[in-house]
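One chain of protein is taken out of this complex; the other chains stay put.
== chain A ==
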Amino acid sequence: MSDVSIVLEGVSKTFVDGANRVHAVERVDLAIARGEFVALIGPSGCGKSTVLRMLGDLESPSTGSVTIDGVSPGEIRKRRQIGMVFQEANLLPWRSVYDNIALPLEIAGKSAVPGARSIDDLLELVGLKDFRDALPWQLSGGMRQRVAIARALVLNPKVLLLDEPFGALDEITRNRLNIDLLKIWTEVGITAVLVTHSISEAVLMSDRIFVMSPRPATITTTIPVTLPRPRTAQMQRAPEFFDLVARTGEALYRPFETEAA
């Protein structure tokens, strides 16, 4: 791991709601290299999204430190170097595809972002060239997420945070979007953190998989994904792929199995 991008050291998060204290995240340590694609996988509600939200400065850690390129997520956010894709595309329904992708540029003020990408190039990259003037309601769920990805990339951010971006889509669409997202990631060369609860998605996409325990979430196992890049849809039928899926599944389900025994 040559050039480190994201570092979490002893990060815990406790939510306080009146007298209730919920330990969402417990002592998470991890380091992510620049340009690496990692997946956080864990049972639903385990707190993996909370880790991602701390990277996006949407939550702050109760203890421990989070740094991106050596500074706090808040600082990176103010530099507008975070791109985030949510589970729902959350496009603005009155704006066209083009204008939705332009939103971050408008907010930053065009002159303030020298590294900004051209919207037309992004439309080409996500395969929506012919839909630049369409309104969100005219698009399928998968196309809307493509717009959300383009919007996340328009300011040329340092990190791309993906919070179950295709979780609401059917498996066939999801598979296609994953392959396309990998192409985009290769082309853009960006550090990407994917939160998912799909084992095969985690294996297909990432360089390393961080397996998290049920709440409070902590990293129980790190699995390096040895599959070559560029990844293809066909690799999902290779024995090596199944082996990785099995190993990830074993790490993921272990806490539940010991509990039952």
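Observations on the structure shown:
Heads up, the rule we're going with is that a contact is a pair of C-beta atoms (placed from the backbone, for glycine too) under 8 Å apart; a residue touches a chain by one contact, two chains touch by 3 or more; residues count from 1.
Please note the rule applied: contacts and distances are computed from a predicted model.
One chain of the complex is hidden; its UniProt record names it "NitT/TauT family transport system permease protein", one of "sulfate adenylyltransferase", "Acyl carrier protein", "NitT/TauT family transport system permease protein" or "Oxidoreductase". Among A:A108, A:V188 or A:V245, the one in contact with the hidden chain is A:A108. Touching the omitted chain from chain A are residues 56-58, 77-78, 80, 82, 84, 86-88, 90, 92-94, 103-104, 106-108, 135, 137, 155.
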